[in-house]
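Heads up, one of the protein chains got dropped from this complex, but the rest are sitting where they should.
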Amino acid sequence: MSFNSFGRLFRFTTWGESHGPALGAVVDGCPPGIALSEEDIQPWLDKRRPGTNRFTTQRREPDQVRILSGVFEGKTTGTPISLMIENVDQRSKDYSNVALAYRPGHADYAYDAKYGFRDYRGGGRSSARETAARVAAGAVARAVIPQVRIRAWVESIGGDRIDYDAFEDAQIDANPFFCPDAAAAERWEAIVDSARKSGSSVGAVVACEATGVPAGWGAPLYAKLDSELASACMSINAVKGFEIGDGFAAAALTGEQNADPMRAGNGGPRFLANHAGGIAGGIATGQPVTMRVAFKPTSSILTPVDTITRTGEETQIATKGRHDPCVGIRGVPVVEAMVALVLADQALLHRGQCG
Amino acid sequence: MSFNSFGRLFRFTTWGESHGPALGAVVDGCPPGIALSEEDIQPWLDKRRPGTNRFTTQRREPDQVRILSGVFEGKTTGTPISLMIENVDQRSKDYSNVALAYRPGHADYAYDAKYGFRDYRGGGRSSARETAARVAAGAVARAVIPQVRIRAWVESIGGDRIDYDAFEDAQIDANPFFCPDAAAAERWEAIVDSARKSGSSVGAVVACEATGVPAGWGAPLYAKLDSELASACMSINAVKGFEIGDGFAAAALTGEQNADPMRAGNGGPRFLANHAGGIAGGIATGQPVTMRVAFKPTSSILTPVDTITRTGEETQIATKGRHDPCVGIRGVPVVEAMVALVLADQALLHRGQCG
Amino acid sequence: MSFNSFGRLFRFTTWGESHGPALGAVVDGCPPGIALSEEDIQPWLDKRRPGTNRFTTQRREPDQVRILSGVFEGKTTGTPISLMIENVDQRSKDYSNVALAYRPGHADYAYDAKYGFRDYRGGGRSSARETAARVAAGAVARAVIPQVRIRAWVESIGGDRIDYDAFEDAQIDANPFFCPDAAAAERWEAIVDSARKSGSSVGAVVACEATGVPAGWGAPLYAKLDSELASACMSINAVKGFEIGDGFAAAALTGEQNADPMRAGNGGPRFLANHAGGIAGGIATGQPVTMRVAFKPTSSILTPVDTITRTGEETQIATKGRHDPCVGIRGVPVVEAMVALVLADQALLHRGQCG
Partner (left out) sequence: MSFNSFGRLFRFTTWGESHGPALGAVVDGCPPGIALSEEDIQPWLDKRRPGTNRFTTQRREPDQVRILSGVFEGKTTGTPISLMIENVDQRSKDYSNVALAYRPGHADYAYDAKYGFRDYRGGGRSSARETAARVAAGAVARAVIPQVRIRAWVESIGGDRIDYDAFEDAQIDANPFFCPDAAAAERWEAIVDSARKSGSSVGAVVACEATGVPAGWGAPLYAKLDSELASACMSINAVKGFEIGDGFAAAALTGEQNADPMRAGNGGPRFLANHAGGIAGGIATGQPVTMRVAFKPTSSILTPVDTITRTGEETQIATKGRHDPCVGIRGVPVVEAMVALVLADQALLHRGQCG
């Protein structure tokens, strides 16, 4: 199996470069008979869309999705769903500096080392623009598992963390940071503005919760639900860490502190805690599945950084252009999409193996 | 593809339960002509073997591996390598309490929810005993990539962290904690002893470094080297978090702080920092690949915890028996094995696609 | 792995229905640095194109391919190659009879039984129009293995077989039947014309030979070269049989008659016969790889055939419209494409595992 595909029964393949004519995804294995139209997909793309406020890249892409196959009379047919998004604002700027020298923190050198060759325009295939295709595919995944609610938000920016006591669900979509804590959102405005103005960038942590995941989804041993989620989230550009439940904090606890006791509930146990993040032995317990994803600061900064050219000469590079000062913000809909894609796959796998 | 296999070209499948007659791994896709004998595998199993000191489970297993196929006249033939380890000390104790009530933090309830049924003896398939098969397979992987050196250690136990200024490579194998800092090892003795004596448990963080990974290994987009490593490590029992390079710490940095500048080196760049952990865009840069893995405290504790029975009645359970007070310690050789397995696979994939 | 993809390292996914806006293929795993443009793909599509003579369907499709990704400055980059072909002549005719009643021999009933639902316009996803995407992908495969020459022809139509003593390579492209025997081509003109005029159809056998396949390609046991070829060819619409080498004829031979003796040759054995069709134990021997593929007669015929409606009432159906009287003819470029796709994949797999 090649490498631009993800999933086993519900599987998607993405294609496209930052500055090519279009990008897209083929979603294979979607069950038949599910209502689906472009209107079901577009809102998620709009959520991720660049250029909507001053805290994201100023590249202007309408990101209009077209369904080219797999839907007939408003319903999925069980055959592959081809989704295409045209690139509109791939500004024909001068890429000669990027073509010659490697941008530290970017995949430039690594791609060259692997392929001996790369499409340097806007990062080519390694551009976060590819995540638009994931978001489109993720919208299809959501339609497959309507019983599941997936919700991500930014938990910290540049080390400044929200106060969970101030968590308001409605806040998340009320500010440009997907921030559930109104006070934190105000602080972040200053942080991100400062980074933007100085041509710098900041990192962020995105948290995500999926509720309504039935106990039993997931699969030992190498398709564990947490394994799949980790793989899915680590594949997102700029992600450097993944936690399920208490994550690294659990490593500092004792067994007593980390226990999730159970009492009798309705149609299953009622858990008194959720340190585990809703997964045991790789299988969902029915509790909310909770995770956390670390995004590094955008590598594109105005400050010149030491680097070398393709021919090995020492130089410096400053990355001008239209970049997100905090790439983690737009990571929110991407994390949600990847979680949806994993869960849709696990839903089908579970039904296949345990009927 | 089913779920007890891992890898694409270099692929292994494990089988076996904690209290069955044996467990094993089938390694498929190993290149031909590699010198391999049971003596190459046994030392890694011995490193993971239980019962060697008072800080691990007292189950006594010789964990002798047998090669049943795929090796002829001392060399791999390119055909599947079947590795088998017999279970010896699967003490026939009374499992009636485990059979009836779910141990919180264990996979008991989740397996029942999934399969409607489970082998409850010693955790069955969800037991960490399965990791013996991974370690055996990992030894084969190491033989495939002799240019790579993989080294893991425990970085913290119960929140007590080593001092990296005191890091001594030789210390790692000189104490029962795989601890590179002699002073920390002394402190941990007290921490783990205390947990053991009180029937409690503690969590740990394992760090791992792979040096000698050639620039270019790894593959965009859904077989990124960091994605594969995350998936591999999250599939290990008790793991709750994974970081590559600076991981979550990177989320608090600015782009300037997180940059890995490059200067001219011998046959490739010389990097001035390694925040990225040796991976950019999912592809190795040639720097050391560094990662961190969080292990929760062992869920088996003597303190009774609220739980329910299979039929939904409320009760409490205390897990007697032979358990690791800190399962992260024996996680060290398992993390190493999984990293070796991922890298061997990536080595073959890279040769196949970019050969 | 889902079901509209084929291949392991060199892998393609097709999408699109007969009467949707477009169809296409995503080719993943193509090595970098290979010269590729639309001009390399178009001739193979032209060979398969409908409407070029009276012996094929009169649907008029330009079948112009566009490369949407994966190629930069005229060379493959190693990232996915998205190929798209727009549907132009999807005549908006009245499909009400096909929507209501099942065409015997078509996939109508089977799709309904599987999905409870189908895109009935022109057969939807089950239409042979999908093979255009395979031919486009196959052209990329050919570019990956320039050392291999793949050549298919029609060996018999309606039971009338060519005389291999009259085989002329140059004839194959000189008549509308891909017939290497000029005399047979004349006879077939009458046979196919008669079928066409009476609204009937005839079956055909396509033979294919791949020369230049290096000894060693192929892989035991479940990716045997012959297994992969069989799977690839049986996936083509209307195919009902597959033979490698002597095929079914070998079942009537003795071991002596079927032997392929070897003499010393240049850099490998010189074989004195090729009953095996160039494959032993699933692995290429270096001889020409020879195979034969049976195509049933097109199921769409003017003679009314007994059938039932979706609601189970008995009726009859005659399939008007634009159909190939002998679907095997246009099967020639499709068989070639599938063989190229299998061999490109095996080339990469072999390099990956055996370096």
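In this document, chain identifiers A, B and C correspond to the written order of the chains, with residue numbering beginning at 1 in each.
Assume a residue touches a chain if its C-beta (ideal position, glycine included) is under 8 Å from a C-beta of that chain, and two chains touch if they have at least 3 such contacts.
Note that the structure is a prediction, hence the values are computed from the model and not measured.
Contact with the undisplayed chain is limited, among A:24, A:50, A:78 or A:180, to A:78. When the whole complex is considered, the residue among C:86, C:243 or C:336 that touches the unshown chain is C:243.
Of the candidate positions C:49, C:106 or C:142, contact with the unshown chain belongs to C:106.
In the full complex, the hidden chain is touched by chain A at residues 1, 8-9, 29, 31-32, 78-79, 220, 348-349, 351-355.
Although one chain is hidden here, its contacts on chain B can still be listed: residues 1-5, 7-11, 13-17, 20-24, 26, 28-29, 32-33, 66, 68-70, 72, 75, 77-82, 114-119, 124-125.
Interface residues of chain C facing the missing partner chain: 1, 3-6, 8, 14, 102, 104-111, 113-116, 125-126, 130, 156, 158-159, 195, 200-205, 215-224, 226-235, 237, 239-248, 250-264, 268-269, 272, 275-277, 279-286, 292, 294-301, 303, 305-308, 312-314, 328, 349-350, 354.
Note that in this section only the chains that are shown with their structure count from here on.
Here the chain-to-chain distance from chain A to chain C, counted in touching steps, is 1.
Using mean Cα coordinates as chain centres, the one most removed from chain B is C. Once the centre of each chain is set as its mean CA position, chain A and chain C turn out to be 39 Å apart. Note on chain placement: the centre of chain A and the centre of chain B lie 26 Å apart, centres being C-alpha means. The distance from the centre of chain B to the centre of chain C, each centre being the mean of the chain's C-alpha atoms, comes to 46 Å.
Chain C has residues 1, 8-9, 29, 32, 78-79 in contact with two or more other chains.
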